[in-house]
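Structure provided below as structure tokens; questions to follow.
Note that one protein chain is taken out, while the other chains of the complex remain in position.
Chain lettering (A, B and C) follows the sequence in which the chains are written, and residue indices restart at 1 in each chain.
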Amino acid sequence: MNSISNNSNSNTAILLMHCPDQPGIVAKITEFLYQNNGNVIYLDQHVDHQEKVFFMRIEWELEKFAIPQDKIAEYFGTLIASKFKLIWNIYFSKRVPRMAIFVSRMSHCLFDILARHQAREWNVEIPIIISNHPDLEPLVKKFGFDYRIFQISESNKADQEKKQIELLKEFRIDFLVLARYMQVLSDSYIEEFPNRIINIHHSFLPAFPGAKPYHSAHERGVKIIGATSHYVTAELDAGPIIEQDVARISHTDSIKNLIRKGQDLEKIVLSRAVYAHLQHKVLAYKNRTVVFS
Amino acid sequence: MNSISNNSNSNTAILLMHCPDQPGIVAKITEFLYQNNGNVIYLDQHVDHQEKVFFMRIEWELEKFAIPQDKIAEYFGTLIASKFKLIWNIYFSKRVPRMAIFVSRMSHCLFDILARHQAREWNVEIPIIISNHPDLEPLVKKFGFDYRIFQISESNKADQEKKQIELLKEFRIDFLVLARYMQVLSDSYIEEFPNRIINIHHSFLPAFPGAKPYHSAHERGVKIIGATSHYVTAELDAGPIIEQDVARISHTDSIKNLIRKGQDLEKIVLSRAVYAHLQHKVLAYKNRTVVFS
Amino acid sequence: MNSISNNSNSNTAILLMHCPDQPGIVAKITEFLYQNNGNVIYLDQHVDHQEKVFFMRIEWELEKFAIPQDKIAEYFGTLIASKFKLIWNIYFSKRVPRMAIFVSRMSHCLFDILARHQAREWNVEIPIIISNHPDLEPLVKKFGFDYRIFQISESNKADQEKKQIELLKEFRIDFLVLARYMQVLSDSYIEEFPNRIINIHHSFLPAFPGAKPYHSAHERGVKIIGATSHYVTAELDAGPIIEQDVARISHTDSIKNLIRKGQDLEKIVLSRAVYAHLQHKVLAYKNRTVVFS
Partner (left out) sequence: MNSISNNSNSNTAILLMHCPDQPGIVAKITEFLYQNNGNVIYLDQHVDHQEKVFFMRIEWELEKFAIPQDKIAEYFGTLIASKFKLIWNIYFSKRVPRMAIFVSRMSHCLFDILARHQAREWNVEIPIIISNHPDLEPLVKKFGFDYRIFQISESNKADQEKKQIELLKEFRIDFLVLARYMQVLSDSYIEEFPNRIINIHHSFLPAFPGAKPYHSAHERGVKIIGATSHYVTAELDAGPIIEQDVARISHTDSIKNLIRKGQDLEKIVLSRAVYAHLQHKVLAYKNRTVVFS
């Protein structure tokens, strides 16, 4: 088996935050951690000088940290966050995130994720895989995952979505990955999981949103195709972009070839986006993302 | 000086053609050249199986070719082209193409081209550089080129375009390169030079056509920017794409940075497109291009 | 399931050939096919002007072809190949290639291949998977493949290789894929399968051949890492390169990160190389390859 497990033996806290830019923030936060014996092992910050917003991801070891884990949020909120109008989240490396995967009939993105899980490349639990088609059930079950089918029609959509949301809550799912899931989620569904639904779109957005982007790319005669992973928002294919990549094509590539080459992009781009999310390195702000190094 | 001159000592003919796909075309044309002692040094062909169209570029040495150069077009037209409903052009390597460059105030694309000309990387003549601004005149003149200023306003545009076209004809210009020229040519102007006006657009088309694409890219939060070189058609930024390339960016890049990084893309992409055109390797068909290897 | 199956309904013949460059080859071969009602659906040729060698891949439909399939090789050999000193192979699209995969303990390349097989992306049979470790057996069996373990030590290597070769012959294996197989094959083994063993090396060859290339890349401080797929020859990591690709890294990437990012390169590069080989598009010549479009 691979030995590249996501360092799951680490015991750290991670703060992800943003606030109006102002002098002294880094000094104040790093001093707070230093004074309480929190050994910082990661710090990356960014100032958007146009929007005048400060962003930071900071991670420190908990072993000798003076504040008990269950009190950190309270202390940090009182002593630091309130003074700088911080919007923030705290994560702990010992807590393994729980991810639900949504698929339809194409398997390339799903298998890429399951293979990483199998090889312990990612530190994640996958309690459930949801689909609107039965096709992938046999194989997914061989891998040992729970596969639930929700066939969706115009008439039952609202009802099926309600049942899915209940199931996701029952399984305490942290975030959703749409691995070429061919259904559009309703707005109310999306609002249940703000910046916690990751989609892969098979084009270099904002070019070719919507259906059949490879056909459109072929029609337009582009020399490069792409794939885009983004958080899902109410507007289709318009949410904050997490990751993109491209591949060179030429006039010799038929639409079939574009689809074949594109699928490799899709699975790699989606997996990179999910990995960044799992590392708590993505911060969405005003329909853009900060993806820390 | 660079020794990579475009092999200007060669004495070859180049046929660029397309026609309805049908059996025996390659056999017929290669046999025609073989029977007349035309040593083929390049052959690339492509069949668009969807459109059922055959495309080919073939190049052969003229030295021992049995048909005199000024008769080749006639013989080929009579003996071959008419039978296969070929649409074709013939070029001779000894004839140096004549290019006009259009610029406004940004110099990066222009200088990249002039530097290649200076280093004899390209086999091209540049009889004239046209601009709607005087800014770059001093520098261009130091390089020894003819620089003509046509200031364009809403009221004089038709008149100025007419004068430009006369000048281009007077100088026997083969094709135009818009090197970040910030004027839209009128339809009648474009019709004078079908598939002979090469533009560089500072985005990954079809994303962000029109003005200020770097601002739009920043606003949309893309993770990759691009540049696109295409033949100019009546619809803005919608002509057949010759070449595209991209560069990875991140949230740390300000709009200024996007512009800076993008300019490197623009000049390289435009120069690649111009080079392919100079080599007679680009064939436009139905708003797409075949760019031979 | 994916619908991008390798067009297995097609019924074509494919010729892959090279010979000393000389006038009239293309004319002669295309005429031969045309006269016998062979509709050409693919033609790509290349002349190495330095070595004076002509290379071609040509594919035509068999349906109306005048020469019976089992006579094509004889006729072509007699009427064409002997006259031009062609070195050539013929393949038929109806014949599904048989591939053996070799693995050790890392699963990423293997799973990438099995997922493509499962999704019918490739037209290939995988009668056997060979390993020197038992680790991946349970999973491979779930996929329904035959997994054979050959533990290799210095003392038993010759013997185990002999048994492997017998097994490969018994299964009528066409070519071998070393999917991060951590054993060096002996020269005599390699000679049994000339240009029919495809390896993936986890560096941008010729940089960092041999063991631990990611450690070497980190030590050297490169800004880009790569992966290389090549045919195996007697000299380690020095065979004809089929495909390479790269990924940008930075000082922030630990060796662990290089390995993680590199594994994505490895699996994609290996799969691209295997796909090209399956399409009969790779021709090795003098330690280089021609990879047709």
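General observations
Operating definition for what follows: contacts are C-beta pairs under 8 Å (C-beta built on N, C-alpha and C of every residue); 3 or more make two chains touch, one makes a residue touch a chain.
It should be emphasised that the depicted structure is a prediction, and the values quoted were computed from it without experimental measurement.
Looking at the complex as a whole, the chain kept out of the display touches A, B, C.
Across B:115, B:152 or B:167, the residue that sits in touch with the chain not pictured is B:115.
Mapped onto chain A, the interface with the missing chain covers residues 23-24, 26-27, 30-31, 33-34, 37, 39-45, 47, 49, 248, 293. One chain is missing from the display, and on chain B it is touched by residues 1-2, 4, 105-108, 111-112, 115, 118-119, 121, 135, 139, 142-143, 250, 252, 256, 259-260, 263-264, 268, 271, 293.
Taking the whole complex into account, chain C touches the unshown chain at residues 46, 48-50, 55, 204-208, 220-224, 226, 240-246, 250-252, 254-255, 287-291.
Quick note on the criterion: only the chains that are shown with their structure count from here on.
Summary of the copy comparison: rotating chain A onto chain B for the best CA superposition needs 180 degrees, to the nearest 5. The most central chain, judged by C-alpha centres against the centre of all protein C-alpha atoms, is C.
Centre-to-centre, using mean CA coordinates, chain A is 35 Å away from chain C. In chain B, the positions touching at least two other chains are 49.
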